[in-house]
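The other protein chains are all here in position, but one chain of the complex has been omitted.
Coming up: subunit A.
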Amino acid sequence: MLRTFVNTCMLPSKIRSCPIYQQIRNTFVLNRRYPIIFSKKGGRPKRFKQKHYVYDLVENTECRKQGNIKLILTQFVEGLGDRGEVVSVKPLYGRQQLLLPGLAVYASPENLEFGGKKSEKPTYSSHFASKTIGYLSTRLVSVSMNRENPWTLEPWHIRVAFRKVGIIVPEEAIELPIQPISGPDMDKEDKEFAVFITINKTERVPVRCKIHHWSPNYLERNDVGEYWKPSEPILPEQATLLSEMPRFDKSKDST
C-alpha cells in the first residue's frame, strides 16, 4: 500500500490520475497437507475437496540468505584491497559502504573487461599496511630495561618491548638510531627516542619509544606517572623528527 502510494506521489500529475501498482515478485513454496487423488486416464477430472486447499509453508524465498556479491574496487580500500581488485563482500556492506560512495562497481563482464586488472603500482604493500602505519605512528612503546646491569639497546630489546604491547615485529624490520643508547642511566628515564619499522620491506614508519628502568626490588622501582605526556628526546638529532610525529588522540582513535 505504502509503496503504491509513494509511487503515485512521485509521478508527474498527468500519470498520477491512473493507478500504478508495482509488482512484488516473491514465491512461497507450499506443500499440500492432504494429497489429492488422481483422476483416471481419459476420465472425468475429480473435484477438489475443501481439505485439498490446506497447505503447509515450506519456504519463503524472500527470507533466503543471500550470498556474497562480487565487486571491483575503483580505489584503495583499507583492510579490503587495492584498485582494480575483485573482492567478494556481504551484500549490505557492499551496497552501502562501497557502491554508494563509488568505491566499487559491480563485477559485470563489461566492467571486468574495462577495469578488472590490478594496478601496476600498488598504493600499499598490503591492504592492512595503511592501518598498521596509522596505528604505529601514533603509539608510544615503553622499553623497560634493567636498572642495575649495564646494557646497550639492540633490535631484539625493541622486538620484546613491542611483543609485550601486542605488536609482532621481526628483528629485520627494526632500525635503531645510529648513535647507540646505553644504560643504566637515570638521566634517560622517561625520555623519548624514535625507532624505524619497515612493514613488508616497503613502508618505513617512525615509532615513538620511551626508556623505563625496571628493578626486581619493589622499593627501587620508579613511579611511571603520566607517561603519555611529551618529554625531552634522548638524542638531540631526533628532536625535529619527534616533534613532527603525530601523537595519540583518543577522540580520533578508531582501533
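The rule is short, and it goes like this: contacts are C-beta pairs under 8 Å (C-beta built on N, C-alpha and C of every residue); 3 or more make two chains touch, one makes a residue touch a chain; residues count from 1.
Here is the rule we go by: contacts and distances are computed from a predicted model.
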Undisplayed chain, where the name is taken from the UniProt record, one of "Protein FMC1 homolog", "Bacterial surface antigen (D15) domain-containing protein", "39S ribosomal protein L1, mitochondrial-like" or "Diphthamide biosynthesis protein 3": "39S ribosomal protein L1, mitochondrial-like"
Which of A:74, A:111, A:126 or A:231 contacts the chain that the document leaves out: A:126
Residue of A:62, A:78, A:110 or A:148 touching the missing chain in the full complex: A:148
Contact set of subunit A toward the excluded chain (per top definition): 29, 31, 35, 125-126, 128-129, 132, 135-136, 144-146, 148-151, 156-157, 160, 163-164, 166-170, 173, 197, 199-201, 214, 216
